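The complex appears here minus one protein chain, its other protein chains still in place.
Coming up: chain A.
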């Protein structure tokens, strides 16, 4: 009887000990993924800000400029791309909508971002775009990979349509969470006009050709990233845009189109921290708690099996 019990315990010990690495290195990359149908909104504000009045073409100090960023998972498109990509893919249709203090639209830029559901690596597929123009992203955007490392990452900038390193600058504590702080500075770069702008009677797509006035942009981008989930829990940008030269400015060299320190609205920070804290527990369960727990439990069962086996041999001897 004791011998049978020790064999059952041995089988269970091997079962749990084997589950430990299988869970961490086989199941984790296959099961922990961004859901393809995720919908997420984020509100950011610059208070105060400098904003160009397109009626007078003069920069004015305004109380607030709001940026509403929506990410919407397109399940049908992700299933279509998965058939040729051979891996789990997420397609995010995104919109950055900028609103002035009077509630009027300042600009809006749609994007389609296609990426690997687990590793966050970009997937290149038809439809990948920024403001209706095809792009080929390098690096990450919006989110870091699960189990983010203390290193620089390539980060895609939608305004310049290029990728550049975003630098790891140290570990911080944010609302009780350990986070990695990343920073990227995009130097003054000539960029396209958004296709939707509040200029009555002027086609933004041909504005530069018609007037010779160019749009320039620089930003310092900061992210506080929870490393287990790879989710930013806070983000800020010190953002400046200028119009330079041409006939539009009435002889002036340049005029500020937008300047402000953009921060996530506090209620969205609270919501994000709450969401990330719960998701963090689930990821830790797969990567740490269950693997180590199963390994320890397997070890204990093995010890018990050996004790029972030794006793049964002593009795029979």
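Points worth noting:
Just so we're on the same page, a contact is a pair of C-beta atoms (placed from the backbone, for glycine too) under 8 Å apart; a residue touches a chain by one contact, two chains touch by 3 or more; residues count from 1.
Heads up, the rule we're going with is that contacts and distances are computed from a predicted model.
Per the UniProt record, the chain missing from the shown structure is "SPW_0924 family protein", taken from the list "Xanthine dehydrogenase family protein subunit M", "Chemotaxis protein CheR", "Branched-chain amino acid transport system permease protein" or "SPW_0924 family protein".
Those residues of chain A that touch the chain absent from the view are 7-8, 10-16, 18-19, 22-23, 26-27, 30-31, 33, 35-37, 39, 41, 43, 66, 68, 70, 72-76, 78-79, 93-95, 97, 99, 103, 105, 108, 110, 267-268, 270-271.
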